[in-house]
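Only a single protein chain was left out; the remaining protein chains are all shown in position.
Now for subunit A:
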Amino acid sequence: MTAEIVAKQFLEAVRSKDLLWWLSGRSEHTLLSGPSMEPTIVNHDIVFSERLSRHLCKIQKGDIVIAKSPFDPNMNICKRVIGLEGDKVCTSVLSDLLKTHTYVPKGHVWLEGDNFRNSTDSRNYGPIPYALIRGRVCLKLWPPQSFGTLSESPTKAIIKSQSGSNSD
(Lines give C-alpha, C1' and ligand atoms only; values in the text may rest on other atoms or scores of the structure.)
Protein backbone atom coordinates (compact mmCIF):
# COMPACT_ATOMS: atom_id res chain seq x y z
CA MET A 1 0.00 0.00 0.00
CA THR A 2 1.22 3.48 -0.70
CA ALA A 3 2.45 5.78 2.01
CA GLU A 4 -0.49 8.06 1.21
CA ILE A 5 -3.07 5.47 2.14
CA VAL A 6 -1.22 4.57 5.33
CA ALA A 7 -0.99 8.23 6.30
CA LYS A 8 -4.71 8.71 5.61
CA GLN A 9 -5.62 5.82 7.87
CA PHE A 10 -3.28 7.15 10.55
CA LEU A 11 -4.98 10.54 10.48
CA GLU A 12 -8.37 8.84 10.71
CA ALA A 13 -7.22 7.04 13.82
CA VAL A 14 -5.98 10.28 15.38
CA ARG A 15 -9.25 11.99 14.58
CA SER A 16 -11.17 9.23 16.27
CA LYS A 17 -9.23 10.15 19.45
CA ASP A 18 -7.93 6.64 20.06
CA LEU A 19 -4.31 7.72 19.80
CA LEU A 20 -4.84 10.22 22.60
CA TRP A 21 -5.78 7.40 24.94
CA TRP A 22 -2.55 5.68 23.96
CA LEU A 23 -0.49 8.72 24.83
CA SER A 24 -2.13 8.87 28.26
CA GLY A 25 -0.59 5.51 29.02
CA ARG A 26 -3.84 3.65 29.51
CA SER A 27 -3.60 1.20 26.68
CA GLU A 28 -1.57 -1.72 25.43
CA HIS A 29 -0.58 -3.52 22.27
CA THR A 30 -1.21 -7.22 21.89
CA LEU A 31 -0.06 -9.96 19.55
CA LEU A 32 -3.02 -12.13 18.60
CA SER A 33 -2.99 -15.77 17.64
CA GLY A 34 -5.68 -18.12 16.44
CA PRO A 35 -8.35 -18.14 13.75
CA SER A 36 -11.41 -17.12 15.76
CA MET A 37 -11.53 -13.50 14.58
CA GLU A 38 -10.90 -14.06 10.87
CA PRO A 39 -11.24 -12.21 8.57
CA THR A 40 -11.20 -9.08 10.72
CA ILE A 41 -8.04 -10.08 12.60
CA VAL A 42 -5.81 -12.93 11.48
CA ASN A 43 -3.04 -14.93 13.14
CA HIS A 44 -0.03 -12.87 14.34
CA ASP A 45 -1.67 -9.50 13.86
CA ILE A 46 -0.73 -6.89 16.44
CA VAL A 47 -3.57 -4.75 17.66
CA PHE A 48 -3.79 -1.77 19.91
CA SER A 49 -6.33 -1.53 22.69
CA GLU A 50 -7.39 1.20 25.07
CA ARG A 51 -8.65 0.76 28.61
CA LEU A 52 -10.59 3.95 29.18
CA SER A 53 -13.83 2.71 27.59
CA ARG A 54 -13.85 -0.27 29.90
CA HIS A 55 -13.43 1.84 33.05
CA LEU A 56 -16.07 4.32 31.97
CA CYS A 57 -18.38 1.40 31.03
CA LYS A 58 -18.60 2.67 27.46
CA ILE A 59 -18.02 -0.66 25.70
CA GLN A 60 -20.69 -1.00 23.02
CA LYS A 61 -22.21 -3.77 20.94
CA GLY A 62 -19.98 -4.42 17.97
CA ASP A 63 -16.75 -3.46 19.75
CA ILE A 64 -13.86 -5.89 19.62
CA VAL A 65 -12.53 -6.40 23.13
CA ILE A 66 -9.65 -8.15 24.82
CA ALA A 67 -10.75 -9.96 27.95
CA LYS A 68 -9.28 -12.37 30.47
CA SER A 69 -10.24 -15.92 29.71
CA PRO A 70 -12.86 -17.09 32.20
CA PHE A 71 -11.15 -20.46 32.53
CA ASP A 72 -7.54 -19.28 32.77
CA PRO A 73 -6.89 -15.82 34.22
CA ASN A 74 -3.40 -15.75 32.70
CA MET A 75 -4.76 -16.07 29.16
CA ASN A 76 -6.50 -13.38 27.18
CA ILE A 77 -9.17 -13.74 24.54
CA CYS A 78 -10.10 -11.36 21.75
CA LYS A 79 -13.71 -11.41 20.61
CA ARG A 80 -16.47 -9.12 19.48
CA VAL A 81 -19.22 -7.96 21.86
CA ILE A 82 -22.49 -9.28 20.47
CA GLY A 83 -24.71 -8.44 23.44
CA LEU A 84 -24.65 -6.32 26.60
CA GLU A 85 -26.62 -6.94 29.79
CA GLY A 86 -30.33 -7.29 29.08
CA ASP A 87 -29.86 -7.99 25.36
CA LYS A 88 -31.38 -10.99 23.63
CA VAL A 89 -28.78 -13.20 21.94
CA CYS A 90 -29.06 -16.23 19.72
CA THR A 91 -27.50 -19.33 21.23
CA SER A 92 -28.22 -21.96 18.61
CA VAL A 93 -25.47 -23.32 16.38
CA LEU A 94 -25.68 -23.59 12.59
CA SER A 95 -26.77 -27.21 12.63
CA ASP A 96 -29.84 -26.49 14.79
CA LEU A 97 -33.15 -26.23 12.98
CA LEU A 98 -34.72 -24.14 15.72
CA LYS A 99 -33.13 -20.91 16.86
CA THR A 100 -32.85 -20.59 20.63
CA HIS A 101 -32.38 -17.28 22.40
CA THR A 102 -31.31 -16.17 25.83
CA TYR A 103 -30.98 -12.88 27.64
CA VAL A 104 -27.59 -11.64 28.83
CA PRO A 105 -27.65 -11.34 32.67
CA LYS A 106 -26.82 -8.18 34.59
CA GLY A 107 -23.14 -7.33 34.69
CA HIS A 108 -22.25 -9.71 31.83
CA VAL A 109 -21.49 -9.54 28.11
CA TRP A 110 -21.90 -12.01 25.26
CA LEU A 111 -18.80 -12.45 23.12
CA GLU A 112 -18.44 -14.15 19.75
CA GLY A 113 -15.56 -14.48 17.34
CA ASP A 114 -16.07 -13.22 13.78
CA ASN A 115 -15.07 -16.64 12.45
CA PHE A 116 -18.19 -18.25 13.87
CA ARG A 117 -17.43 -21.72 12.59
CA ASN A 118 -14.05 -21.81 14.29
CA SER A 119 -14.39 -19.92 17.54
CA THR A 120 -14.83 -20.94 21.18
CA ASP A 121 -16.83 -18.16 22.74
CA SER A 122 -20.02 -17.37 24.65
CA ARG A 123 -21.91 -19.87 22.50
CA ASN A 124 -19.82 -22.52 24.26
CA TYR A 125 -19.23 -21.15 27.75
CA GLY A 126 -21.99 -18.60 28.21
CA PRO A 127 -21.86 -14.89 28.96
CA ILE A 128 -18.80 -13.59 30.82
CA PRO A 129 -18.71 -10.89 33.53
CA TYR A 130 -18.09 -7.39 32.17
CA ALA A 131 -15.25 -6.94 34.67
CA LEU A 132 -13.15 -9.54 32.83
CA ILE A 133 -12.82 -7.16 29.87
CA ARG A 134 -9.39 -5.56 29.79
CA GLY A 135 -9.71 -3.15 26.90
CA ARG A 136 -11.29 -2.24 23.59
CA VAL A 137 -9.35 -2.95 20.41
CA CYS A 138 -9.25 0.21 18.37
CA LEU A 139 -6.37 -0.12 15.89
CA LYS A 140 -4.53 -2.80 14.03
CA LEU A 141 -0.79 -2.05 14.12
CA TRP A 142 0.68 -4.94 12.15
CA PRO A 143 0.92 -6.01 9.35
CA PRO A 144 1.43 -2.56 7.83
CA GLN A 145 -0.76 -3.21 4.82
CA SER A 146 -3.82 -3.63 7.05
CA PHE A 147 -2.91 -0.86 9.50
CA GLY A 148 -5.92 1.14 10.67
CA THR A 149 -9.29 0.85 12.32
CA LEU A 150 -11.13 -2.47 12.25
CA SER A 151 -14.21 -3.30 10.27
CA GLU A 152 -17.75 -4.04 11.39
CA SER A 153 -18.93 -7.53 12.20
CA PRO A 154 -19.17 -9.67 9.05
CA THR A 155 -21.65 -12.14 10.54
CA LYS A 156 -24.65 -9.90 11.21
CA ALA A 157 -24.96 -11.65 14.55
CA ILE A 158 -25.73 -8.44 16.38
CA ILE A 159 -29.44 -8.01 17.02
CA LYS A 160 -30.18 -4.29 17.07
CA SER A 161 -32.33 -3.32 20.02
CA GLN A 162 -35.94 -2.51 19.25
CA SER A 163 -36.27 0.34 21.75
CA GLY A 164 -34.26 3.52 21.26
CA SER A 165 -33.04 5.07 18.02
CA ASN A 166 -34.72 4.05 14.77
CA SER A 167 -31.63 4.61 12.64
CA ASP A 168 -28.24 3.12 13.48
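Here, a residue touches a chain if its C-beta (ideal position, glycine included) is under 8 Å from a C-beta of that chain, and two chains touch if they have at least 3 such contacts; residues count from 1.
Following the convention adopted for this analysis, contacts and distances are computed from a predicted model.
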Chain left out of the displayed complex - its UniProt protein name, from "Mitochondrial inner membrane protease subunit 2", "Glutathione S-transferase", "EARP complex and GARP complex interacting protein 1" or "WD repeat domain 54": "Mitochondrial inner membrane protease subunit 2"
Residue of A:S69, A:T102 or A:T120 touching the missing chain in the full complex: A:S69
Positions on subunit A where the hidden chain makes contact: 57, 67-74, 105-108, 128-132
